[in-house]
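Mind looking over this structure? Questions follow.
With one protein chain held back, the other chains of the complex are shown just where they sit.
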Amino acid sequence: MNRFFEKFLLGCAWASALLLVTTIFCIVGYLIIKGAETLNLKLIFGNTDPVDALLLKRQVFDGLFPAIVGTLLLVLLSVVWAIPVGIASGIYLAEYAGKKINRALNLLLDILAGIPSIVVGLFGFSVALVLHKHFSEDIYPCLLISSLALALLVLPYIVRTTQVSLENLSSETRLTALALGATKLQNIFYVLIPKSLSGIASGVILAIGRCAEDTAVIMLTGVVATAGVPHSVFANYEALPFYIYYISAQYADRQELLTGYGAAIILLTLCVILFFSAFVIKKQLAYYSLYRT
Amino acid sequence: MIKIHEKLIEKVLLLSASVSASLTILILGFMIVLGLPLLTGGLFFDLLTQPWSPRQELYGIYPMVMGTLAIAFLGVLFACPLSLGCASLISVLGPRPVSLFLKRIVQFMTGVPTVIYGFVGVFLLVPFIRELFQAGSGMCVLSASLMLAVLVSPTMILFFSDSFNQVPASYLNAVDALGGSRVQKLLYIVLPCAWRGILTGLVLGTGRALGDTLIALMIAGNAVQAPGSVLDSARTLTSHIALVIAADYESLEFKSIFACGIVLYMFTTLAVIGIRAFNPSDRKTTL
Partner (left out) sequence: MKAKTLLVSVFLVGWSLVFGSNANATALEAFKGEKGTVKIAGGTAHIPVVKEAAKRIMTYNPAIQISIAGGGSGVGIKQVGEGLIDIGNSGRKPTDEEIKRYNLHMFKWAIDGVGIVVNPKNPVTSLSKEQTRNVFAGKINNWKQLGGTDKPITVYTRDEASGTRAVFWKKALAKGDITPRANFVVSNGAMKSAIAQDPYGIGYVSVGHIDDTVSAVTFCGVAPTLDNVKKGKYTIARGLYSNTKGKPGGLAEKMIGYLLSSEGQEIVSEKGFVPVK
């Protein structure tokens, strides 16, 4: 009786693994099968000459180029906002904070990490609205507001990974420089940070991946379906994940639907590469910092 | 001189940390302030129990709360056995190559954007459900929760797997020494030891499911009524925010989305506090 039950459980475990693997293969396979035919330069640049488009001399209308550029700019800006604040907070929490402050700040950051992305987007939209009404007529949902909201979204990732990497250093590493007469600050910047660089870097890359794939936040803070390459940070812009969402809901004809598949493949590849690099960098940097003299 | 420099840097670091944390409170503050007209006078509880019908001046978010709970819980219900099974295979039951392969696949899945799941769901899952059940449009609670289960499973699997790996090696060696099989190891030692981790993982998965926007927006149909059956179309709090954001922002209709935001915020806070209750000393949980 018991044996039968155990065999049954084993079977269930294998079945669930099989189910999961089949599902993901179906999903990715479906995308590739349907979208592989569109993967060429025309998908990205439409009817415009690629060189002209890249030099921003001519606009691209039927291609993904504006969306790709939009996503890249968005990610870049968000990371610029998030990294300094995130790493600084992480250092503070790991090195300086007393027990009580630590608990309080950690609780708040955990809540921030758990807030649904659409609520963060709502917050960004409300801030833009309030600023528009009370400060300047020129402020409205745009690339800048989106990047600030996205920075807010990924901040907990960076803070958490910095904090955990710093805390996981062995006490010998921590105390050596101090024993030799370095100040706390010198210890942090010359010893501790370089040693935890792999953890911090992987946190940053995870944050980048999160920024690239997020749709809910940008939907509320300035992304539109058609905007071309943004000329300034106060302009509307396009982004890949929003393009995919938009196409899935309202494609005008079969051709547009195919570009949706192509965009999905590009986005998937981008995110997977980022994720993969996070793991690789973490391993490489760890190796590098452990074994070099 | 160095001392002043040090103190200054310390203050700067403190400032960044406080800014990060205070943003959390700021978000709640904004929502309460902006949703004020709907919150005063005990209206909040009315909001939670009324249906949504702007023409009749009813801005209740009850259907959306029901939609969120239905889709999220059903999703976690599907995901739980799936995740437990896969995690068991990765950590305890599987032969080494299988375990490694599965782990890589799961890690790959955590990198897949949500919008991709939604996209494939619309074109693959919805027609399938529609033809299978021959009722409705296929855009329903069932489709959304199935896709949601696929979305939250990888995170849950990795988390369960980590918890399983934290069982002390001495226990595992003891089972081997007594001649127990792998399944017996799992059933009688690992699962009971890791129950806290499992519970935490469930709460994490539920939190993620409650907060997801795109899958519900693209697949669940967005009808404004509390779902009566799994094949009914439904709307979640998150997709409600995405849909109504376009409305007149001085209207009561718009203010109702701040009520949605507050409800979601409270769910999140409850989840976080719940996790801390299970793991008083462990701070490694990531959402």
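Going by the order they are written in, the chains are A and B; count residues from 1 in each one.
Throughout what follows, a residue touches a chain if its C-beta (ideal position, glycine included) is under 8 Å from a C-beta of that chain, and two chains touch if they have at least 3 such contacts.
Just so it is clear, the model here is predicted, and its values are computed rather than measured.
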Worksheet item: Of B:S137, B:N165, B:S181 or B:T269, which one is in contact with the hidden chain?
Response: B:S137
Worksheet entry | Touch criterion as defined above, residue of B:R182, B:R235, B:K255 or B:R276 at the omitted chain | B:R235
Worksheet item: Since one chain has been left out of the picture, which residues of subunit A touch it in the full complex?
Response: 57-59, 61, 132, 137, 140-141, 224-228, 230-231, 235-236, 249-253
Worksheet item: Please identify, in ascending order, the residues of subunit B that touch the omitted chain?
Response: 51-54, 63, 126-127, 130, 134-139, 221-225, 232-233, 235, 243-244, 246-249, 253
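Keep in mind that, in the parts below, only the chains that are shown with their structure count from here on.
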Worksheet item: With chain centres defined as C-alpha means, what is the inter-centre distance between subunit A and subunit B in Å?
Response: 18
Worksheet item: If you look only at subunit B, which of its residues touch subunit A in the complex?
Response: 2, 5-6, 9-10, 12-14, 16-27, 30-31, 34, 81-86, 88-89, 93-94, 98, 102, 105-120, 122-124, 150, 153, 157, 181-184, 186-187, 207, 210-214, 217-218, 238, 241-242, 245, 249, 257-258, 261, 264-265, 268-269, 271-272, 275-276, 283-287
Worksheet entry | Partner subunit B, residues of subunit A touching it in the complex | 6-7, 9-10, 12-17, 19-21, 23-24, 26-27, 30-31, 84-86, 88-89, 91-93, 96-97, 104-123, 125-127, 129-130, 152, 155-157, 159-160, 164, 183-185, 209, 212-213, 215-216, 219-220, 241, 244-245, 248-249, 260, 264, 267-268, 271-272, 274-276, 279
